[in-house]
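Of the protein chains in this complex, all but one are displayed in their positions.
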Amino acid sequence: MTNLNAVDPATVAQDAHLEHADVVIGKTTIIFRRFLRNKTAVAGLAIFLALTVFSFIGGFFTQWDKETIDPFNIGMPPSADHYLGTSQAGIDLYAMTVEGTRISILIGLVVGLVSVLIAAVYGCTMAYFGGKVDKVMLFILEALIMMPALLVVAVATSGGGEGLKRNLPSWLLLIIVLLVFSWMGTARLIRSMSMSLMQRDFVKAAQYMGVPPRRIVWRHLVPNIGSLLILDITRGVTAAILAEVAFSFIGIGIKVPDVSLGVLIGGATSQVQTFPWMFWVPLTVMFLLTGSLAMMNDGLRDAFDPSSSSTGKAKKAKARKTTVEKKMA
Amino acid sequence: MSSETTTGATQPARPDVERLHLAGLHAPTDAVLSVRDLNVRFNSENGAVHAVRGVDFDLMPGKTLGIVGESGSGKSVTSLAIMGLLPPTAEVSGSVRLNGRELLGLSDKEMCKYRGNDLAMVFQDPLSSLTPVFTVGTQIVEALTIHHPGMSRAAKEARAVELLAMVGIPSPKDRLKAFPHEFSGGMRQRVMIAIAIANNPRVLIADEPTTALDVTIQAQVLEVLHTAQEETGAAVVMITHDLGVVAGMADDIMVMYAGKPVETGAVDDIYYNPRMPYTMGLLGAVPRVDVAEKSSLVPIEGMPPNLLHAPTGCSFAPRCPLASDACLDGEPALAPVGGEAGHAAACIKSGSLGGSVDVHEVFAAPPVPVSRFDAIPREERSTVLELTDVRKHFPLTRGALIKRRIGTVKAVDGLSFDIREGECFSIVGESGSGKTTTLLEIMEFHPDQDGEVVIGGLSNKQAADTKTKARMRRELQMVFQDPTGALDPRFTVYEVLAEPLQNAGMDRGAIRKRIMELMQLVGLQPDHVNRFPNQFSGGQRQRIGIARALAVNPKLVVLDEPVSALDVSVQAGVINLLDHLRAELGLSYLLVAHDLSVVRHISNRVAVMYLGKIVEIGAVDRVFDNPRHPYTRALLSAIPVPDPQLERTRERIILQGDLPSPLQAPKGCNFATRCPVFAALPPAGQEKCLTLEPPLEPASAGTDQQFACFFPDGELDEDMLVAHEPADQHAP
Partner (left out) sequence: MLKYLAKRGITYVVMIFLTTSAGYFLAVSSLKPALLEQERIPRPTPEQVANSMRLKGLDPDLNPWERYVDWLTGILTRWDWGRSPNGAYINAEFGDRVWISTRLFLASIILTLVIGVALGVYSAARQYKFQDRVITSYSYLAYIVPAPIAYFLVQLGAININETVGERIFFVTGISTPGLAPGWAQFVDMLAHYVVPTVAITLVGWGAYQIAQRQYLLDNVNADFVRTARAKGLTRNQAIARHALRVSFIPVAQSIAFTIPAIFAGGFFAEKIFAWPGVGSWSIDAISLQDVNAATATLAYGSVIFALGAILADFATTLVDPRVRVQ
């Protein structure tokens, strides 16, 4: 401060330096680097990507597909021909696992992404308009939370014979129903977060500078909620995969002839003693999927935390709490 | 001037064992608390943080030791180490003796015999220091039960009532059943004090007990602490970063820096004859509420050192204006100076300091900036902001389904003032008096506002379209109280500063250039633009906030408590910066602050607000030197000054209670419920105050001072006046 007006030769150089825009902003890089520093998270990402790739190209490694019946191998253990053996109906289990993994990942990704999108739009609308709009929208939201989603899934997928259902594959129907019931928690969180952000001084500062509301939402609110949104996507994907398995397991989600991990696991329960691999193989795949997502979630949270310098214990603990709260919600 | 209490080990560094041995032998046997070579290390992921490095002191019964220093200097850690309340990760060594018994090394269980009994503590944040789910009574009784299990229930309750009464809580019996959230911050701190003195402790440690409180409440709490000390005869360790707070009550002072005592001695020696540049800097950094003379504050540049690495030289050297090569050669030990008993300083140049050395010269404080407007009479300058009869009333409703209006909160009630070019206008008052609401009313440009706000010739009534609004926005910008909250954590400094410029439609090249200018202007390194706010210290963040406000060249900057979140030394730098900017750029300021010394230092004019109304307004020197309204007098009297002799002798007005809720505002004069003049008035006078509202009227011809009181010269009520007996050993 004492040299407030001193001409600093370094400034001149700095001026030139700053002409290159890349010097100025590198947040994405910072976040990316932080994520990469977290070994668990990277491992999670690797497993998840590997499974996704497997679900697309795995089919090329076998001549069997999920429909062809091999009449000579019915309920056989793994062999060179059928890597994971065959089902009771004589269908190659490997082919079915590949297909099931793809459907499960598909359901997870679509539900995870779209529900967060719905939640963001709905939550921000509530926070932005406030007042009556907020009240009514909150009421609808809570009413939806109150609906036992499971029953609605059951009713909707129970194939009573309406036109809609006949023309839709059961996985698509399941996606739609899961979507309807999966976004409310996130929406409520986004609403309260945006509301508290609106009260923060830096938003006020922007308002007092005359920054238009659109821009405030885009430049201040969205990035500050953004990390939450991304975390919620990974969480939403996990939840959707789990829900699919749970519903299909008791026979109300995906229905044969469509396959999914849930269908495979559920279908194998009656013979778990005699043909254990039929049960454990798809179950392991499911664990790998949900486990890898959980690992990624952890790393992402650290990467987004602006106050985190590394992965201190305290910070992790704090972040965990938010997960738990969400989970209980 | 000798002090019975001695502080500081005077020996130069020797092997620890030998030192401790000597210390044990030489510790005065009558010291109630004696600390020797206290060292605390925290093992963190990055290595060991050596937070406290060799603290020594002896505390005599009934005496007060003040520990001062910037935040992070190890004051709290020292006190927690004495109490045995540090986390298990802390490594504590040295010796802490309470009445001759060694406390270090005792188990948690063994310590419990002393904690809350002979050794008690009051913490900084009263809002979080009481358990929210238990009543105040339960929490006081608990303190009694722990150490007197045999005491009967009724006896404990009686004692709790007695304690609450002692700390000045009205109708204590009913309040026992209240929960902490039903109490204000000041009341909760009183409860904390009641808990601390419940068992008549021998030593009471108070760690920044008033930092979180309003000045008037601070004065009350300090008074309560004083009473508590008198009642219990306890020795007190008073920790603070505010040199004013301890000036009046301490017998001895220990100045800490980077975990080490750097100067110790009797209070008068430290304040009038500091021998260490850091102490001198701290004293010079505090603005004075009682002197009109304008001189720049002494800023202590830089930040305290990182305690991860053992210093090889004087730890203050990087910030010390007197540092020379000799200073880097080993850390100077605390050595006796100047022949005053017990006065010691850790500086190789202490011999040449003290007495007549001017701190402003030492620290090269910038000259008092002169604005080009200073020469022009106020009436001839143009008006940048004018408020006419601005009101903001909030309806208060009750009822769930059908809302009933049960009253009106008059947050701002008929405010009128104007700000001219190049001047700093301040609003002062307790929290809740309507300062922030006033700022919001100015910043938000409601066209349908009750009253009128004219900014640079444009009225808020016209601010219906975006263009007018944009023009008004360019005229005035705001700096916020909390420098951290005001910066988007996800923005780099560059983005922060670019935002207003982009909004003004500047092109990229111009923006870059302007940002570099701004960084220089506020004294930040231009190559720090790529950093995130969390990589800066509080003072630097506030500079970023100021730079942002200045980006679009406004005429008026609204400052909401701009320095209250900062340390004194850092605060001085920011105040100097504001002063400098005003002169150089011809800015006007609207400043809101509760610290009257800051206001006196930087303002030209001041308005005192109470419950939404201005009770006194005028030129700052006029109002502060010759206050007419009893509230102004009380506020001024609540500010402690860093001058021990003055503090010890001066008479203080201690206002009773907290600011009343605006709902309970009386019909006549707002201030009647707490007014020290009113309390002493004859019934006829009281009647007048209660029925008529005093208008804001000029004090005398020739000044622009105005005030709203019927009895400006009335006697003050005896009960609200406090003067401490000057302690004899300090008598000059």
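We just call them A and B in the order they show up, numbering each chain from 1.
One rule holds for everything that comes next: contacts are C-beta pairs under 8 Å (C-beta built on N, C-alpha and C of every residue); 3 or more make two chains touch, one makes a residue touch a chain.
Note that the structure is a prediction, hence the values are computed from the model and not measured.
Participant: Identify the visible chains that the left-out chain touches across the whole complex.
Facilitator: Displayed chains contacted by the hidden chain, ordered by label: A, B.
Participant: If I consider the whole complex, including the chain that's not displayed, which of B:S128, B:T312, B:T466 or B:T691 touches that chain?
Facilitator: Answering carefully, the residue with contact to the hidden chain is B:S128.
Participant: Out of A:A41, A:M184, A:A206 or A:I265, point to the residue that touches the absent chain in the complete complex.
Facilitator: In the full complex, the listed residue that touches the missing chain is A:I265.
Participant: Check the options B:R115, B:R175, B:R275 or B:R633 and report the residue that touches the missing chain.
Facilitator: B:R115
Participant: Of the residues listed, A:M76, A:A156, A:A205 or A:V259, which one is in contact with the missing chain?
Facilitator: Of the listed residues, the one touching the omitted chain is A:A156.
Participant: Could you pull out which residues of chain A are in touch with the chain that's been left out?
Facilitator: Chain A touches the missing chain through residues 139, 142-143, 145-152, 154-156, 158, 160-162, 165, 238, 242-243, 245-246, 249-250, 252, 262, 265, 269, 272, 283, 286-287, 290-291, 294, 313, 317, 320-321, 324-325, 327-329.
Participant: For review purposes, identify every residue of chain B that touches the missing chain, sorted by number.
Facilitator: Residues 83, 85, 87, 108-109, 112-117, 120-121, 123, 125, 128-135, 142-143, 146-147, 179, 181-182, 192, 195-196, 400-401 of chain B touch the chain absent from view.
One rule holds in what follows: only the chains that are shown with their structure count from here on.
Participant: Roughly how many whole angstrom separate the Cα centroids of chain A and chain B?
Facilitator: It comes to 48 Å between the two C-alpha centres.
Participant: Okay, in this complex, where on chain A does chain B touch?
Facilitator: For chain A paired with chain B, touching residues are 1-4, 8, 10-11, 14-15, 17-19, 23-27, 200-202, 204-206, 208-211, 215, 219-220, 223-224, 306-307, 310, 312.
Participant: Sort out for me which residues of chain B touch chain A in the complex.
Facilitator: Going through chain B, the ones touching chain A are 45, 299, 301, 364, 366, 443, 469-470, 473-474, 477-478, 480-482, 485-492, 494-495, 499-500, 503, 512-513, 516, 520-521, 523, 525-527, 529-530, 532, 534, 545, 548, 552, 573, 576-577, 580.
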